[in-house]
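Complex shown without one protein chain; remaining protein chains in place.
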Amino acid sequence: MALDKNGIAQRIAQELRDGWYVNLGIGIPTLVANYIPKGIEVEFQSENGVLGMGPFPFEGEEDADLINAGKQTITTMQGASFFDSATSFAMIRGQHVQLTVLGAMEVSENGDIANWKIPGKMVKGMGGAMDLVASADNIIVAMMHSNRAGASKLLKACSLPLTGVACVKKVVTELAVLEIKDGAFHLIERAPGISVEEIQSKTLGKLIINGDVPEMNL
Amino acid sequence: MALDKNGIAQRIAQELRDGWYVNLGIGIPTLVANYIPKGIEVEFQSENGVLGMGPFPFEGEEDADLINAGKQTITTMQGASFFDSATSFAMIRGQHVQLTVLGAMEVSENGDIANWKIPGKMVKGMGGAMDLVASADNIIVAMMHSNRAGASKLLKACSLPLTGVACVKKVVTELAVLEIKDGAFHLIERAPGISVEEIQSKTLGKLIINGDVPEMNL
Amino acid sequence: MNKQVGNVQEALKGLDNGMTLMLGGFGLCGIPENSINEIVKLGTTNLTCISNNAGVDDFGLGLLLQNRQVKKMISSYVGENDEFERQMLSGELEVDLIPQGSLAERCRAGGAGIPAFFTPAGYGTEVAEGKEVRVFNGKPHILENALHADFAIVKAWKGDTEGNLIYKATARNFNPMMAMAGKITIAEVEELVPAGSLDPNEIHTPGIFIQRIFQGEKFEKRIEQRTTRSK
Partner (left out) sequence: MNKQVGNVQEALKGLDNGMTLMLGGFGLCGIPENSINEIVKLGTTNLTCISNNAGVDDFGLGLLLQNRQVKKMISSYVGENDEFERQMLSGELEVDLIPQGSLAERCRAGGAGIPAFFTPAGYGTEVAEGKEVRVFNGKPHILENALHADFAIVKAWKGDTEGNLIYKATARNFNPMMAMAGKITIAEVEELVPAGSLDPNEIHTPGIFIQRIFQGEKFEKRIEQRTTRSK
């Protein structure tokens, strides 16, 4: 069965390692914080200027001055710190953040990503995404395998304006976990009950399948 | 009579304008703070990270963590702030400091300054001087007219390694106030009782004398 | 140096049609509400606004867009601001979208006398078009220029009469860098205190960067995405 958004987040959370600073984008990536594996400690950075983000506040305890990059009200953990946007991106550009998880409209087989603009139709802006993808060593994309029209989002080449070039290391969708290397998507894991054939049929970019592909272990 | 160091500082203090942020170098420049004209307010910046420097502390009240760029113990005024060295030089490079006063070994008629090195003999380092002279719009040099060997320090061209190029606007010595423009020293004022001839004889760079040169009013 | 002015009107003196403004804030968090509302009243037009976002349709910079006072926006994110997106797509509004980190660093550079710097952000994208590319340590970077503004308008939590500022939590965001980059920088603060009331060690923006400061009359501090969890 294909994963729901929480399932994707849960699978991505398995990629977390103890001691990492992590930047989670808007949407599915935000949910990753709900599934931190037992026994490991990670700290969340939000590019609007906070390190040590905590859960959403209880009703009535929202603070307009304390939000995340998705403009949602948040709280902080013990040991948190606030800083300005230049310092925040110094952390990102200077590779002090070990993992970035973000959404995408398209990802190509060489790791290009597009997620900020549909010419003539929609422009959300790149926000911090271009800095994040150009800087981080470890970038995981969380997205649906196909767009609303049913077209694959894992392509030979992106058709939309790029956010970054050859930067995505892994993609986790409702169907699969794919690693990007040597100009191809490598199928690492299938969602429970999803066949390799289905993943193959929904992936337009070059897909490498090596032997038996295990199911995710959620 | 030629001025002493305090006299030079006192004359330079007349150049201060209300509302200015001022950076005073080591030596004579430091003394300028003792002669702020009545009715004007200036604030002193020290490049090691303090704005709103006050007088030296009373004995027993020295704080090892509170010094100026000359490594002297200091105090702060109300409304002072501390910041790191990058921010400090952001203030300087970004021209938020209106006046820089510093010492020199040599100044040339086009405003070059040398004050950090005598090849093979002495190297103090440029410290913040290169940033200061390259950045500030208004740079006044406080120095003796001649060096210890009796040679003029106001030259056609500097013989020592430069600190900055075409940047000095004014020089105040124990003998004179000189403005630098159009490739020459322009004699503006004489120290009380000092003759134009004496100044001329001790100035190797091109010296422009226009009409009667008034005495300083200290 | 006393930077205090009586009110927002006095703070905005000299603001004129066609000027470039920087406005602090991220979304609706930490925006100079009082100044924005006053600029709406003043009706100043043809403004170029440098701001990470443009507020929402009926609050913050969105009000200036609704009122057609903005000729050009320099931002990183349009987000859910429908009027912003509409004016941009229709061509009524010039928009320069730049990566958020580059925006922050370009403002800082403007204030710090750094005319240009290299960054990897945007390499290989539209953002890099026409910009110099250079490889450092095997990685391509693009050259970005400093940004400057006629007026920078920032919002702080506490300020003193010398212009020293302390921001609160994530309302800091772009305010410190923009404060550095204005020919005239205006700070509106929630609480204005006498010089000497703030600990010099806790100042986020030293007063040297501020030309005018006033206590805002009213701060609505609207929340854009109120999210909570249940007890």
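All chains are identified by letter, namely A, B and C, in their written order; residue positions are counted from 1 within each chain.
Operating definition for what follows: contacts are C-beta pairs under 8 Å (C-beta built on N, C-alpha and C of every residue); 3 or more make two chains touch, one makes a residue touch a chain.
Bear in mind that the values here come from a model prediction, so they are computed numbers and not experimental data.
K.L.:
Just name the one of A:93, A:124, A:153 or A:170 that touches the chain not displayed here.
P.N.:
A:93
K.L.:
Could you list which residues of chain B touch the chain missing from the display?
P.N.:
46-50, 55-74, 82-86, 88-89, 92-93, 112, 116-117, 120-131, 134-135, 161-166
K.L.:
In the complete complex, the non-displayed chain touches which residues of chain A?
P.N.:
19, 21, 41, 43, 45, 50-52, 76, 78-83, 86-87, 89-97, 135
K.L.:
Quickly run down the residues of chain C that touch the omitted chain.
P.N.:
Given the touch definition above, chain C has residues 105, 109, 112-120, 134, 136-137, 141, 166-169, 200-202 touching the missing chain.
Everything that follows uses one rule, which is that only the chains that are shown with their structure count from here on.
K.L.:
So how far apart, in whole Å, are chain B and chain C when each is placed at the average of its C-alpha atoms?
P.N.:
Roughly 36 Å, centre to centre.
K.L.:
Report, in whole Å, the distance between the mean C-alpha point of chain A and the mean C-alpha point of chain C.
P.N.:
28
K.L.:
Multi-chain contacts in chain A: which residues touch at least two other chains?
P.N.:
There are none in chain A.
K.L.:
Among the residues of chain C, pick out those that touch two or more other chains and give their numbers.
P.N.:
108, in rising order.
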